[in-house]
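Report on one structure; see the data block that follows.
All protein chains but one are shown at their positions in the complex.
Entry: chain A
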Amino acid sequence: MGLLSRKATCNSHGQDSSYFLGWQEYEKNPYDEVKNPRGIIQMGLAENQLSFDLLESWLAKNPDAAGFKRDGQSIFKELALFQDYHGLPAFKKALVDFMAEIRGNKVTFDPNNIVLTAGATSANETLMFCLAEQGDAFLLPTPYYPGFDRDLKWRTGVEIVPIECTSSNRFQITASALEEAYEQAQRKNLRVKGVLVTNPSNPLGTTMTRDELDLLVNFITDKEIHLISDEIYSGTVFSSPAFVSIVEVLKDRNLENTQVWERVHIVYSLSKDLGLPGFRVGAIYSNDPIVVAAATKMSSFGLVSSQTQYLLSAMLSDKKFTKEYIAKNHKRLRKRQSKLVAGLEKADIGCLESNAGLFCWVDMRHLLSSDTFEAEMELWKKIVYDVKLNISPGSSCHCSEPGWFRVCFANMSEDTLTLAMQRLKSFVGSIASKDRSHQELKNSRRKFRTKWVFRLSFQSFHDREQDER
């Protein structure tokens, strides 16, 4: 049989990581309230299932959008034939307006600078193909979304060099961490083409501070490299501080029409805000016309279905709807996050304080048997197989400190979350009582020796009674 390519036969698709393995375990034994109440609860999937009713209600009121009709007339033929990689103009307009709305209309976007792709997965890979050669590198702050190992590296041949962030300063990016990462790349003979950040962060659930963003702008200006800001969670910012987009910072610093303006690229998607990962709607936004031109042609390899473009252009053009959706969605996410945080607190588990995303970054360092990744893996396996919760271990996100886990809260019903918290509380309680009985055993052995000594020294009965209490 003929040989296959190295890409097809190696493991650089990154899918042997625990992120995907936990998913597989869940698939074998998925929780169902009725059919499988003791199954594994999926808390490793960053999906937003909280606001479908709002979308369904809009669909019910606007059947023409799904029915290939415009002003009551069928446009089926037009849509069936529409494969222009420039994208449906009405959809791009509605999308950039929505993106601006999410950013409090503090910035505006030009529909000519947006490129549609089949999901953010496609957008990120396409940007890599446009900005880097095989063997070049991008710097990514850790912890980061495990899928990046595949999306950014597999077919592009680009390397990822981590920017190590730690809990000492809430995992924020520092100037020294940036420099250290850059130097590490140099030592490995890798040419750094840019930095890729996810803002709001996956898995942290935090938005970047203005200081961090300034730092990044300074760094990429100094090194003359690109910045990709993956802002797919920008619509999930449910509490303060408000979301500050990288373009806002550039604008505030009067950097439009400078070189750095053309080196900042945004990735967006409707998978997280609107909860529509199945529809495959992603986008690249760039002020560099060459990037836009190349990415547009490359989007041929992953265009968005015209049927879907049309439906969503109608939905996002309804400003009354988008305003209501954004507000209600935020409210529900905030409420659900609070519930998770409170539930974890009851189990004496803390989280990184967060204001966005569909997950919390949970601190289970105190539950580790030792401060090692082996111990983290042990704990993770216990939680997946014994507690039956699929959560994502920090090591799968390349976190430099063991003991952190990403726990999702928006992909299940409230009752299921309650159950998950109960299971976790019991688990922690059982560890505590194991520790307690372990301690008691140690104590009782000591007491026995003392008693014997006391017996020898004529104090028996009194002590024996004390022991039995």
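Everything below uses one rule, namely that contacts are C-beta pairs under 8 Å (C-beta built on N, C-alpha and C of every residue); 3 or more make two chains touch, one makes a residue touch a chain; residues count from 1.
Please note the rule applied: contacts and distances are computed from a predicted model.
Asker: Just go with whichever of "Hemoglobin subunit theta-1", "DNA-directed RNA polymerase III subunit RPC3", "Aminotransferase class I/classII large domain-containing protein" or "N-alpha-acetyltransferase 25, NatB auxiliary subunit" UniProt uses as the name of the absent chain.
Answerer: Per the UniProt record, the undisplayed chain of the complex is "Aminotransferase class I/classII large domain-containing protein".
Asker: Per the definition of touch given earlier, which of A:40, A:102 or A:130 contacts the omitted chain?
Answerer: Answer from the full complex: A:130 touches the omitted chain.
Asker: Just to verify: which one of A:155, A:251 or A:381 makes contact with the chain not shown?
Answerer: The missing chain is touched by A:155.
Asker: Going by the contact rule already stated, which one of A:102, A:304 or A:364 would touch the omitted chain in the full complex?
Answerer: From the options A:102, A:304 or A:364, the contact with the absent chain belongs to A:304.
Asker: Using the definition of touch stated at the top, determine which of A:6, A:28, A:187 or A:320 touches the missing chain.
Answerer: Among A:6, A:28, A:187 or A:320, only A:6 touches the chain that is not shown.
Asker: Can you list where chain A touches the absent chain?
Answerer: Residues of chain A in touch with the missing chain: 1-9, 13, 15, 47, 49, 52, 55-56, 59, 63, 66-68, 74, 76-77, 79-83, 118-119, 121-122, 125, 129-134, 136, 150-151, 154-155, 224, 263, 271, 275-280, 288, 290-291, 294-295, 297-298, 300-308, 311.
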